[in-house]
Structures are given as structure tokens and as C-alpha cells.
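One chain of protein is taken out of this complex; the other chains stay put.
Think of it as A, B, C and D in the order they're written, each chain with its own count starting at 1.
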Amino acid sequence: MATNQHLFMRIIGIVTLFFLLAPLLLIVVTSFGSEPTISFPIKGFTFSWYANIFAQDTFIQGFITSLEVALLASLTAAAAALPAAYALTRKRNRMNRFLENVFLAPVMVPEVVLGFSLYSSLVIYAHFPLFISLLFGHFLICLPYSARLIIAGMRQFDGSAEEAAWILGSSRLSGFFKILVPNITTSILSGFLLSFINSFNNIPVSVFLSGPNVNMLPTAILNYLQNNYDPTVSAISSCLMLLTLLFMLLAEKKLGLKGFVS
Amino acid sequence: MATNQHLFMRIIGIVTLFFLLAPLLLIVVTSFGSEPTISFPIKGFTFSWYANIFAQDTFIQGFITSLEVALLASLTAAAAALPAAYALTRKRNRMNRFLENVFLAPVMVPEVVLGFSLYSSLVIYAHFPLFISLLFGHFLICLPYSARLIIAGMRQFDGSAEEAAWILGSSRLSGFFKILVPNITTSILSGFLLSFINSFNNIPVSVFLSGPNVNMLPTAILNYLQNNYDPTVSAISSCLMLLTLLFMLLAEKKLGLKGFVS
Amino acid sequence: MAALDVKNLALSYDGKTQILNDINLHVQDGELVSLLGPSGCGKTTTLRSIAGLIKANQGQIFVNGKDISKVAVYKRNFGMVFQSYALFPHLNVADNVAFGLKNKHVREPELSKKVDEMLDMVGLLDYKKRFPSELSGGQQQRVSLARSLVTEPDLLFLDEPLSNLDAKLRVEMREMIRAIQQRLKLTMLFVTHDQSECFAISDHVAVMNRGTIEQFDSSEKIYHEPATEFVARFIGYENFFSVTKSLDRQHFLLKEGQVFKAAGASPNSSSLTIRPENIDILETQPDADGQNILPGEVLFSTYLGDSYRYEIQTALGTVIAVSSSDKKYPAGKAVFLDFPSRKLLGLNK
Amino acid sequence: MAALDVKNLALSYDGKTQILNDINLHVQDGELVSLLGPSGCGKTTTLRSIAGLIKANQGQIFVNGKDISKVAVYKRNFGMVFQSYALFPHLNVADNVAFGLKNKHVREPELSKKVDEMLDMVGLLDYKKRFPSELSGGQQQRVSLARSLVTEPDLLFLDEPLSNLDAKLRVEMREMIRAIQQRLKLTMLFVTHDQSECFAISDHVAVMNRGTIEQFDSSEKIYHEPATEFVARFIGYENFFSVTKSLDRQHFLLKEGQVFKAAGASPNSSSLTIRPENIDILETQPDADGQNILPGEVLFSTYLGDSYRYEIQTALGTVIAVSSSDKKYPAGKAVFLDFPSRKLLGLNK
Partner (left out) sequence: NAKGSKSLTISTFGLSTKQMQTDVLTPFSKKAGVKTNAQFGDSATRLTQVEKNKNSGVDVIELSQNNALTANKATVFQKLDFSKLKNFKYLSKSQQKLARQTNSIPYTINSFGIIYDQSKTGKITNWNQLWSSKFKNKLAIPDITTTFGPATMYVAADHVGKSITNKGGAAAFSALKTLKPNLVKTYAQSSDLANMFNSGQISAAIVGDYAVGMLQASNSKLQYVVPDSGTYANYDTVSIVKGSKNLKAAYQYLDFRISQSVQKRVAKTTSLNNAPVNQKVKLNAAAAKNKTYGKVADRARTVDFNYVNKHLKTWITRWNSLINN
């Protein structure tokens, strides 16, 4: 039923989308500008900023480290959030509702302070390796994202399918993985993506949890921007976008095959 | 059925919770330490760092600005995400799945670069007021969180209740607000909270979008930490935690009254 | 208040399998029409496409002569009981029922009065404050029914609205529905799989089969004169005998060689059929002319409460007969079956 | 393989309203027992608490004499058809049905063979690859049924497993269930609101009312000798006459002054009851002794397909009678009602 109101919703959707895409487009466009400073509109056209990315060791190295950390942190966060969310949602009482909110709390602490506290307790006091501590910090900031999404997903899923699985001989654990998890993949994936991206972009937590050979991409870019503001940063952003796009298309192809409506 | 496996899940849940809470506790503890640098374990006990918070104008002012920006940005993001998510989820086709992923994309761009591009395009090129541009930047980083959660929530909600509402004389819009929205409040609230907290903590986007009267709390804390590392930052974090806790309890009391299981 | 015309409705969910195939229906103002048909034949789909919840690939729908395909669902003033209830999970029973009234701007105290009256009718007045998740299956179904009736829609679709109710309540509810329908002259489309319910309540019945309407007639006509073997089977004829040729206006030579007299069958009938409950089971051969009498042997019996159902081996194959439960014939018992000539129906499709 | 004993089961969802009240049940190995009762009386709750899906506040459950309250649900080897189907939305029909078999480590090719066989039995072999959301209501219900039967559980709970199927399919399915049950000697607890289904399939029937079992007996016993007015009403007795006193072993003085002869009623019966279909409607007063004959006037009739249902005004109040549809009496028509003495039942509760 393409009523007017549906149209209205679509229009808001499209406007929102435009707002989202416009800055991205802007970044892509400026990455080709020939002037030595980012400017819009661009006057000339060049690929040289893309070449310059590869001259910046810290970008390449930072990208790898950031990717590693973000992947590991968001994966472990998703893995920890799943059972925790399950324990919380199976019974809906005051205690659980409260604990659920706790899952969100750590990020209410300014992340810089969190990073610094981890630095002074884990690295300095407990002599943990830096990389492990960094991972832990990112794990902590990822957890709420995964937990929230998974909790929301589990809430909405009708529990009787799980009951049916138990009766058909599935243990709690196997019912969990065979029935609940496949039905909330949207939530799990979204949680993973959100926490991945949050970790990948995060600066505050990593500020102190850095050291020799532990360079993160966003910090590297921030440093670079303090002294240069040529379009290299636009170029690297465009590359990341392209990467994301490719990844999304790939995932779409793989996951798109499953024909079910979740 | 308190089977062993359920116990196993609960244990993982509790361990996860412990990991989440330990750093928080650490911060609270260190905020009372009498030494002039954050250290753990603490040797003496003092309240003076709490007093010092109020001597730091940038903290107070930054808190207000950050709160304002985070509130406005996450509210507008939730408001924009709702119809957009709706437009996307009502039909489940390739195009919509793709667009859905686009909603996540902007944050794949290093947020520093996003902030910088907004600065050079909005503030410099288009002469937008700084505060508006800052808000827009934060809106952009909030949007994916709200959108993802709301999309996940809408996916899980059985559409037939909405159909029933239409047949009972609700327009699309009114069915949307009276049926769909109340049933996905968990998702909407979670999305709002996540984006609020993400915005409240964000540094990269605001780095360039700052100005004479625009100070953000995390930046202020970071600056402070570079010159002092006394427990004032722990103290302010503890205050924020307390505030969150109070807010949660209040919300719990208000919302807890609604006895429905969503 | 509403006459419904459905013209050449056709629909496919996936563009490949045709689910609805040229559906035509005419429901007069204030009439109750039932859709009857096997599971999966397209009843729900038909209702949903008339209501505007799914878009048909073809065809038109007229209400009072006006094509409504451009009218938004919410402006149609229809009602519906969904097969899956589709209650609002976040609203309690009273609010679920009040929902449609509020949309029609009915105000307190009338609102509460109407809701309470309706809840009373479906026996759920004490459950006003409960949420759907705290109700039993049948209670949920009644909420759904109450919710659709209370708004007194021009056109009401009921998709198996009584399937989860016990026999007594079913009768009560169907009588309530019928009474409201007749009092307010509502037009209704009713889907049910319970035939006594269907015949008790309907002015006309449409029997569906694989997305087409096989027969659309008054209840009596459908019951007594099914047009096709499909319809006959569906409404309870279980014994079918192929006719080799008709001997005269009333006598038919069967494939197996027997001759049956069928009083009302047309001469070009290709088969004869009879309901199990219309076959009389006799213990001894009657003295009469012996016409339409067949010896047989009881194979198997099932207790149905008020009757027994028998499978009986005869020269015409296995015959199903139902007889009152006053007497039970054991398996192996030799009996004689009497096929009353008035009850034997002729079919030619 | 499994005898079930339920002892003093009591349950409350909210700690206030008692939903189940001292439920006792004994189901023998290989027996099929039906739970019959009005909507909301606690049938589903009973099944769920026996299956271990909700914890009872009180009582014990024994399977083959062993208390199973400590046994995890998944180790009980039970089966269940949920009233709401509870299909796995992310699995197609075949995978839904295969789920339980896989848990029992049944391997290919046996797995596919069993699944296909079962799907064939419920008539859904062509729908193997469909997802639940792409099925009609009745098709979903059959998937749920197939899923529960295919694992051949020791104890199977069926919660209105046929409610969304048409009459013909219902009979087929219930015969299939009964056949499987008898072949494999499965123990089953069956919830239904369809009484002919209940009597056709059950060895014993438990009639529930507000969380208690009112009567637990063989089908025949329940049908012919309901113990209480509640049970009688529930299984279709609609006419109740208060007895003032019994005159002798067979004759009863009714409140309104009439004397009825009831052949089988006990002398201390406090009321007499009769099914509508057991009352004979006569157009003229019979010449016989006139015993149990009552004049009346037709108020209202309903067509039921094979019969008409009449409300008839008499000196004993409104009497409900059902008679075959061969002849229809118009409203206003004066008739005589014959209450066969053998069909009049005495109740003393």
C-alpha cells in the first residue's frame, strides 16, 4: 500500500541517507584534489595522495594494529555478551533489569579515564603486557554495544521455539546455539559491527595504552592532521570506505544466499 | 529448570560482569587516594579531588556542553533513524539490505577525518555556526547506533499486529507510533543510550569542531591528563557514574511501573 | 452497509506458484458468506488481499460498487480476526479491544461501556487488565474476536475465529456473531474448517480448492447438492461409486455390476455418492425388493461419542458408514447395507 | 514405554490466582488420554508443567514410577505439539521435522527417509523447502505435528494439534495419530476442544474445570454417564430439569409438576438431563401412553447441515432439540417433544 504516509516515511529515510552520504562523498571528492590542503570544491585532480598513504608507515602499521585490536576485541565482546545477555533475559526481574543497565555503564566513565586507569592498574601495577591491556580496554568498550543489541534481540524472540527444541532433545546449550542464536543473527552481527567500528575509531582508550610498536590508525591520523592537512587523510578514508564496501558486498553475497526472513 | 548448563551460562555472565565492574570500582577507589598521582592501591583517603573538580571550569563547562551535544545529537539521531529504519525493514529486498549497511558506513571513515571534513566544508566553506556543525558531526556518529538497534528491533517484531492496527482504522503513521514503537522501546532506548554515550565520550569528531566557547568534557579531561595526573579525573568519573546510577534508578522507577513484557 | 464484489482476483507470492486463481465472489449487503476449503487452499490469502494487506497481481475489489484498490487500508472500515490473533502485545485486554474504538474517536464513558459489554459477551470481563501473554490460547482468540466486533465494521473478515474454543463456547460465540451480524446488518466473510459451524452461520458458502472457488451457493444447496466430487468429499460424502451407464431416469449401472436406484440423480451422472451417516446398517437382509441393498463385513469401528463409524467390506469396495452408538457391531460381523435411494446423489464432475 | 502419574499438581503464575488445583492423573503405558475442558481451564498449563517447561508449586510427576522433577527437559524424551506451533522460524519444513531426529543422532539416509515419510503422512512433502512464514496456518500446524511424531517419544503431549485443519484432514490426521500411537505403543496426552475427536481417539478422558479434574473415565463412561452437571453440559447435554423428588425407581417429579420416566437414573438424582439430538420432535401427539411427551412451540431454528437445531418453548422452559434436516419446522409451529426414557440421565451434583 503505497499511501502518502508511507511516502512520507520514505522521504525522511532518503533525506537521512543523504545526510549520511554527503559527508562521505565530500571526503571522496577532496581526496582527489590537487591542492596541498583539503579544500572543497577541488581545483585540480590527482592520485598522488593515494600514493602518499603508502609512504606513511604509521598508517599502514596503524591500520593493521587497529584492525587486529578491533577484530579481537569485538569478537571476544560478542562471545562474552551472548551468554551474559542470555542469563539476563531469560528471567525478567528487577535485578536483571538493573544488571542489564550496568552493561551500559562503563562507557559513561569518560573513556580517557578508563584507558588511564587500565594503564595504571594493568600495565603499571600488574605488569600486564601492553597489547593485552589495550585489548582488554577495547573489549570493555565493545561489550556494551554487543550486549545491548543481543539483549534487545533476545527480548523480542519468542521463547517457545527454544522450549520446543528442549523437548526435542536439545540441551540448553544446544538449543541456545541451534535455535536462539540463528534467529538473532541480525542483532549479533549488528552488535559486532557496531563494536568493531567503535573500537576501530576509538582514540581515548588507546591514548595511554600505547607504546613502541603499538600504533593505532586513528591516533596516527590525528597526529598527521596536526601538522599536515593535505588530502592524504581523505585518501585513506576513501580507501577504508572502499574496503568496507567490498566487504559488505562479499558478506551480502555469502549471507544473502540464506533465503529466510528473520 | 536450573540445569548445569544454565549455571554455566550464569557463571560466564557473572565473570563478564566482574570484568565490566572491576575497572569501575578501581576508578572509584583511586578517586579517594591521597597521593597526588592516580595509584592503586591507595595509601591515604581524601575527598579533596572531588573539591578540585569544581575548581576546573573546563570540566563543569565541558560537562554541560557535552551533555547538550550528546542529548541533542542522540535525540535527533533516534528521530531520524526511526522512519529510516521503518522504510528499510518493511520490505526485505537486496536494495534495502544494502542501504541498511550504508547506515553503518560513515563511522568506517576515521572519525577524525569526518570531523575535519565537516569542519572544512560546513564551517569554512558554508559558514555554518560552529555549534550546529558540531551537532551535525555528532548526529552522524550517533545515527548508525540508533539505526542498527531500531532495525534489529523492527526485524524481530511480528508485522501482523501492525496490520491489525491498520484494519482497526490506524493510519500507517499512527500504527507506527501506537503499535510498532511501543513494542520496540527496548531497542529504541538502547540505541539512544548507546549513541548518547558514544557522543558524550567522543573526541575525534570534536577535535576540529571546537572553538572559543565550545569545550567538550572528554577533550578537557584529556588535556588535563596531559598536565596533571592526579585523581581529579577519577573523581569526575565517579561523579558521572553516580549520576548515571541515579538516572537509571529513576528511569527504572518510572518505566518499571509498566508491567508488560516486551 | 456494504456489498462486496471480487472480480478475477489472482495472486502469487513468489511470481511462480499461483496461489489465487481467478477468484470471483459476490457478497450482498448484510450477508454472511463462509469460505470453506482444505488447508492451504488460499482462504487466508483471499481475505488478506480483499482487506488490502497484500497486493493481488490481478483483479478488482468493489465495495458498494466502488473499486477500493486505491483506498488506504485504514480508511476502509473493515474488521478482521487474524488466524494468528495478532493481538497487541503491549496493550492489556481492555486496551486491545478499545483500540479500534479510539481510532473512531469514541470517548469515555461510552468507550468503557462498549468495551465492557463486548468483553462480557466473550466471557473475558474478569481478564480486562491481563496482557495477551498471560492468556490461554482460547482467551487470546476471544480477545481478537471482541476487538474486531466492537467497532461494528462495514465488512468483517473472520479467519477461523473459533478454532481454539471448546464446543460449547464455539456455539455460544457463533450465535453471538450471528446475532450481532443480523442486528447490525454487517457483511461478513467467515473462514472456518468446522462444517456445522459453517452451515449454522452462513447465508452463502464458497468452497475453495487450490486457489479457485469450486462452488458458491446457499448453505443448503452446497450441503445437499455438491456440484463436484471435490465439494462432495469435502463436505462429508465419503462413498463414491462410478457409474457405467444410466439405465433409466432413476437407475444406474455401477462399474462393479450392481444397479442402484438414485431418486434425484440426473441421468448423465458419472458417479453416485452418499454420506456415511445416511447408510443404514441392518443385521438381516430386509424382505423388501432388495434394491440398493449390499451385504458386507465389518472391518473396523471407531467410537465417536454419539455414534460409531464403521469400515465395511463390500462388493463395491470399502464403504464407510456411521450409525448411532446404541448398538455396536463387532469386527467380522456380517451386515447388510441399505443405501436409501433419496440419499444417493449423482455427480457428473 | 511410559506410564505417567501426576500427583497433587498445583500451580499459580502470580502467586495469587491458583491455576491448577490438585491435579491427579494416571496414564497407563501406551494409552491415549484426552484433556477436555473449557477455554482457560488449565489444559495447556497442565501439559507444560508435566513436560517441565514451567515449575509447579506443588506435586510430583512420575514416569514409570520415577519422580522426574529433577530430570532436565531434554533428557525426558517427551514430545509436544504446541498450541502456538512454536516452529523454528529459521529452518525450513524438512529441517524443522528433522531437528529432533538429529538430536537423537539419526543419520542419513535414514534421517531423510523418516522425514519424508512423516511429511508425506501430513501431506506436506511438496513443502519441504518452505520456511514456516511461507505456510498457511493449517500447514504450520501439520509441520508441528510431524515434528513431534517423527521422534517417537515415550510421552507425547498434543495441545490442540488439529484445531486449524478442515474436517476431512482432521479425521485423516487423527486416524494417523491413533494408528502411530497404537503401532508404537506411545503414551499420549491429547488436548482438544472437539468432542467427536476426543471420543474417537481416547482411551480415557479427563474433563477439567477451573484447574481441577472433574471426571476421569473411559470415553464411553464420560459420554454416557457424566458425573456432574458441569461435565454433562460440557459434553453436549443442554436440557436440564430439576427433580423435586423421585416417585419410584424410574419416575421423577419435576419442579414444574411434570412426571418423567428415566430408565437408568438413580433414585437420588437431583436433576434429569438429555441431549438435544435425543429428543424426538413429533408433529402430532402420539397415541402411546403419553409418558415423557411434552407439547411445545418452535421459537427459532438453526441449520446445521445434516440437521436443524430448534429452540422450543414448553412448560419446562426452553428446550433445545436437534433433528435431522429432512424436514424443517417453521417458527411458531406447534410440536410434541418425546423424551425417550432410556436417554434421560440422572445427575446428583
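Note that in this section a contact is a pair of C-beta atoms (placed from the backbone, for glycine too) under 8 Å apart; a residue touches a chain by one contact, two chains touch by 3 or more.
These figures come from a predicted structure and were not determined experimentally.
Hidden chain, full complex: it touches shown chains A, B. Across the entire complex, the residue among A:S34, A:N96, A:T185 or A:N228 in touch with the chain not shown is A:N228.
Residue A:V123 is the one among A:I12, A:A80, A:V123 or A:I184 that touches the chain not shown. For chain A, the residues in touch with the chain missing from this view are 36-37, 39, 55-58, 119-120, 123-124, 127, 207-208, 210-215, 219-220, 223-229.
Mapped onto chain B, the interface with the missing chain covers residues 37, 55-58, 61, 116, 119-120, 123-125, 127, 207-208, 210-213, 215, 223, 225-229.
One rule holds in what follows: only the chains that are shown with their structure count from here on.
Across the assembly, chain C contributes residues 72-73, 84 that each touch 2 or more other chains.
The residues of chain A that reach two or more other chains are 1, 3, 171-172, 261-262, listed in rising order.
Interface residues of chain A facing chain B in the complex, by the touch rule stated above, are 1, 3, 5-6, 8-10, 12-13, 16-17, 19-21, 23-24, 26-27, 30, 38-40, 80-81, 83-84, 86-88, 90, 92, 94, 97-99, 101-114, 116-118, 120-121, 125, 136, 139-140, 143-145, 148-149, 151-153, 155-157, 171-173, 176, 184, 186-187, 190, 193-194, 197-198, 200-201, 203-204, 207, 217-218, 221-222, 225, 229, 233-234, 236-237, 240-241, 243-245, 248, 252, 256, 261-262.
Within the complex formed with chain B, the residues of chain C that make contact are 51, 53, 72-74, 76-80, 82, 84, 86-90, 99-100, 103-104, 131, 133, 147-148, 151.
Partner chain D is touched in their complex by these residues of chain C: 13, 36-40, 43-45, 83-84, 134-139, 141-142, 159-160, 163-170, 175, 193-196, 198-200, 219-220, 223, 233-236, 275, 277, 302-306, 309.
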